[in-house]
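What follows is a single structure, written as structure tokens, with notes after it.
Only a part of the assembly is drawn; its chains keep their places, and the rest are absent.
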Amino acid sequence: MKATGSTSTVRNQRQELSHLYRRVRGATESICAPLAYEDCVVQSMPEASPTKWHLAHTSWFFETFVLRPHAPDYEMLEPRYEFLFNSYYNAVGVQFPRLQRGMLSRPTLEEVRAYRRHVDQGMAGFMEAAPERVLGIAAAVIELGLNHEEQHQELILTDLKHVLGSNPLAPAYRREAARSPRQGKSAGARWVDHAGGIVAIGHEETGFAFDNERPRHETLLRPFAIADRLVTCGEYVAFMQDGGYDRVELWLSDGWEACRRLGWKSPLYWQETESGWDHYTLDGMRPVDPEVPVCHVSYYEADAFARWRKARLPLETEWEAAAGESPLDGNLFEAGALHPIALATTPSASTLAQLFGDVWEWTSSPYVAYPGYAPPPGALGEYNGKFMCNQMVLRGASCVTPRRHVRRTYRNFFPPETRWQFSGIRLAR
Amino acid sequence: MKATGSTSTVRNQRQELSHLYRRVRGATESICAPLAYEDCVVQSMPEASPTKWHLAHTSWFFETFVLRPHAPDYEMLEPRYEFLFNSYYNAVGVQFPRLQRGMLSRPTLEEVRAYRRHVDQGMAGFMEAAPERVLGIAAAVIELGLNHEEQHQELILTDLKHVLGSNPLAPAYRREAARSPRQGKSAGARWVDHAGGIVAIGHEETGFAFDNERPRHETLLRPFAIADRLVTCGEYVAFMQDGGYDRVELWLSDGWEACRRLGWKSPLYWQETESGWDHYTLDGMRPVDPEVPVCHVSYYEADAFARWRKARLPLETEWEAAAGESPLDGNLFEAGALHPIALATTPSASTLAQLFGDVWEWTSSPYVAYPGYAPPPGALGEYNGKFMCNQMVLRGASCVTPRRHVRRTYRNFFPPETRWQFSGIRLAR
């Protein structure tokens, strides 16, 4: 929001921002609509958080970074929430231990909803009435807060899948399952060549992006080829049947150690049956469809699979260069499948299919700062920069990523052992 | 239930058993009435279980040990509950891992209640219509199941106190707090002498008792003295102020190790404030009352306190001999305090006060079999016998023990590190 403008323009901007705010916040609540109270309490592993916590934390974000610094009349509903719902912002203060988020029966879901309403009312008043100058400053934080909320929309579904999928009853997330898209029979993946050379990587100055996507900068790529589609479950089963999980020579040393320690024999959520493989989806247990992109694999599994195929994973710079101007569309959250789907048609030559949607794609790039990167000052500088170690970059978007959230330059990142994200594989060489 | 009798007598017995069943089962549900859905999900530590699990497991007990073997028409509501709600009966089958009870959002509380109703209907029909011979066999198991349910009534409140008391918001269990009993000022405890000699210990053959209370047998006691009341918070604070938690010479070796590892500085639930000590009660945070019996101490703390006082803890045989014919009454669950209370009047000479109610009393006796003990055959033999190692006996009853459940010969037992039970101290020498 620019700091000056005609009254009516400002009014429009206020309305647009308020509208966007309501839309994004409402989407979060829609995601939770099918849930039982009990589903919102459980923390099924240290890396995941209860739904209740996500709902509160995203509100805490607006309270902490918009209302408390910028809205002088705002009163906190419960001062202890500052401590309870701070995720990792040390500049804000001490945090309730992450490992104990599932220990909190209170505030109840209804109390958390009341907290959301309280913050939403505060935000509505603020966006309506804040002085133009103040709103000008806060608008960027609000936009960040909405992107943050979208990240948590994806996390709610991802974490919830772990809660429900770890339950021996394997309950479905929703009553009405997605209609199964028609079954295709995919052709073999084809290699799309890229000439390499000096390419520009990262986000331009204008428009929203996270700090870690900047600065845009040049990098030197060698010629490479990248697969025109994702690796499918059928291809992955071939790896499994060829002893992939037992052939140490295919694995990174740390990967092999994780594989043995954690007893991996298949992607997460897969269960062997008499007739093959089933896996848990947000619609309950389903047979594994060989045409569907494989999902819920770690970096280590993706890397081992690539080695087995005598290929490799792409660098994130290769991925971004290859993505070029491909449309930002695909099997995203709004498509409603909440699971990867088979490719309907063979991609036309030199076109990369499934870049956005279905699964996040592991790259071989450790998550480090772009040259010249500097985190913003203050607590919001903790958003991305302090995590630039021991993680790998994933590119694209998944079937639970909201469409508005997708960008070509987006850098998702997780530790290489991570499997509960909707993460899959595209090969390069 | 005797196997023969006139029709009307049998009818009366059926009615009595049904009535008792409904009363005990209903009491469990009353205890849960003030709870939010969310409160029933959380497992706040490995030793504790979610309320939802207690509600289901106690129903599983009747289903598994009464209905499935004895009621041919009974149909299970959900066969997978056999696995989910088996606590530790290996003869029944594999169990869902104890550490993950808090990972289960489903079945929901409403589904668990439906399961209880399903079992209750089965039981009602069975107690109404089972052949006399069959009911004769099952009646002892039903009585065991009701005692089992009473144990879990106490555990529900104990575990729930840990859930709520670990929450930084320290929410109260119920809306209406117990009225504070009038404040007394207790006189010093007095020693009551016992001549020792050969005494009979354990439960007679008639009447219900757990297997571990039998057989009744003789033991030889040396003369001893036992305190006429429990140790109070005020006395315990004196121990703390005298460096009790920092004086290694007062502690057992394993106790000192636990004290350091777990950072004990006071009983569980205590918090230091500017003016003294508060502690969490089921009515929320309250100042520590120096006249009230100290509660939520481990065996190690009780033992260290006793050594500091140049006394010791009683043997369980001494306790039982000293209890003699004292009335089975006191500050029990039905009194409604749900917390220990101060002694209203000084006990008359040679009378032991507070034997039943307020707190379970740690004894210096490891939990082992009585001479001649043999567990019953089958799965129910796992009820007590297999735990006779690494635990200490507690005697008496607590402020959350149902009155019907109290016996002079009752042997409660927990590992010496345990603090979340309502456990306190009576001295001997």
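By letter and in written order, the chains are A and B; residue numbering begins at 1 in each of them.
To be clear about the criterion, contacts are C-beta pairs under 8 Å (C-beta built on N, C-alpha and C of every residue); 3 or more make two chains touch, one makes a residue touch a chain.
Being a predicted model, the structure only gives us computed values, none of them experimental.
Undergrad: How many copies of the chain make up the whole complex, given that 2 are shown?
TA: Taking the 2 displayed chains as part of the assembly, the whole thing totals 4 copies.
The rule is short, and it goes like this: only the chains that are shown with their structure count from here on.
Undergrad: Could you grab the centroid distance between subunit A and subunit B? Build each centroid from C-alpha atoms only and quote it in angstrom.
TA: Roughly 47 Å separates the two chain centres.
Undergrad: Can you tell me which positions in subunit B touch subunit A when the two form their complex?
TA: 36-42, 44, 52, 80, 83-84, 96, 100, 102-109, 163-164, 166-169, 171
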